[in-house]
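The complex is shown incomplete by one protein chain, all other protein chains being positioned as in the whole.
Moving on to subunit A:
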Amino acid sequence: MIKSLKELKRTNYLTLSKDIDVKDAMRIVINNVTNETMIDDLYVVDNKNKLIGVVSLKALIIARSPATIESLMKSKYPQLFEESSVVEAIDMVQKYDTNALPIVSKSNTLKGIITAEDALDLLKEESLEDYRKMASLNEYDVNASALMRSKKRLPWLVILLGLSLITASVLSFFEATIEQIVLLILFQPMILDAAGNISTQSLAKTILLLNHEPDANMNKHIKNELVIGLINSLFSSMIGFAIAYFFLVVFAKNEPRNIEISLVIGLTLFIALLIGAATGAFVPIILKKLKIDPSVASGPFMTTLNDVFSLIVYFTLATVFLI
């Protein structure tokens, strides 16, 4: 994946100086244009190759001599810097609806251009990248052999196996509780899945926002996500309570404390889902602040985080109220 525009910039553009007449400018264009040249915009530079303005070919064609390039050029124009990120570049091209944008150095020297075609290709690459990172998949090739696939994915799976040991350790800490009320374990998948799902929803929303609308108001977003999380945790906990109670009454007739167990499950769902929604909203933003790509660490890392939180809540509540 290309990280900076330095690797990407193209040189298929034309420059003009501000003092020449539009007729001469047109001649320069006609003499220098090739099949590859982007001529939607022509770049006006001074003698040190610093960018001072942009003239659209449209304006140049419409203009009548005598008129200088200076009188035609726009001195307000969008531009990118060599250090700009790829996401920024895609965003700018889209925002300004142009077919090409100039890339300048810090001292405003014209270094190249990025075309809309490049931006669209990058957008495609970037979005595939998001999917892959969320699935900790570091390759995508439908024609790859089985062995190649395994080789590339195994290291990740082993790391994730390590992560699952954390979850197992949490469980072993509550061994005594589990031993006494084995029924609790039946609802563990429901709680973990629900917390994982609510977290994925707010995580996805956050990543979409970070990647596609970088200027969005993050505080408002977090507030909204927490409100959504609160509402849905509440409803889910009621649904979960009902499901658990129904299940225990129908399938576990020997268990006398079905109401108590169902209440613990409901309460756990409420707290665990609230935590899940919050981690989904916060973690990508924190990662981005730490300059880690939010998509990469989110998927499995989040699952473990949520699993650990949920299990601690579940078995702590069970130990307190049922033992």
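Things to note:
Everything below uses one rule, namely that a residue touches a chain if its C-beta (ideal position, glycine included) is under 8 Å from a C-beta of that chain, and two chains touch if they have at least 3 such contacts; residues count from 1.
The rule is simple: contacts and distances are computed from a predicted model.
Between the listed names "3-isopropylmalate dehydratase", "tRNA N6-adenosine threonylcarbamoyltransferase", "NADH-quinone oxidoreductase subunit J" or "Magnesium transporter MgtE", the UniProt record for the complex's undisplayed chain reads "Magnesium transporter MgtE". Across A:Ile20, A:Ile228, A:Ile285 or A:Leu322, the residue that sits in touch with the chain not pictured is A:Ile228.
Considering A:Ile20, A:Leu160, A:Ile285 or A:Ile312, the position touching the chain not shown turns out to be A:Leu160 (whole complex). One chain is missing from the display, and on subunit A it is touched by residues 26, 29-30, 33, 35, 37, 39-40, 52-53, 57-58, 61-62, 74-78, 93-99, 116-117, 119-121, 123-124, 127-128, 130-132, 134-137, 140, 142-147, 149-150, 153-154, 156-158, 160-161, 163-165, 167-169, 171-172, 175, 178-179, 182, 185-190, 193-194, 197-198, 200-201, 203-205, 208-209, 212-213, 215-216, 221, 224, 227-228, 231-232, 235-236, 239-240, 243, 247, 251-252, 299-300, 303-304, 307.
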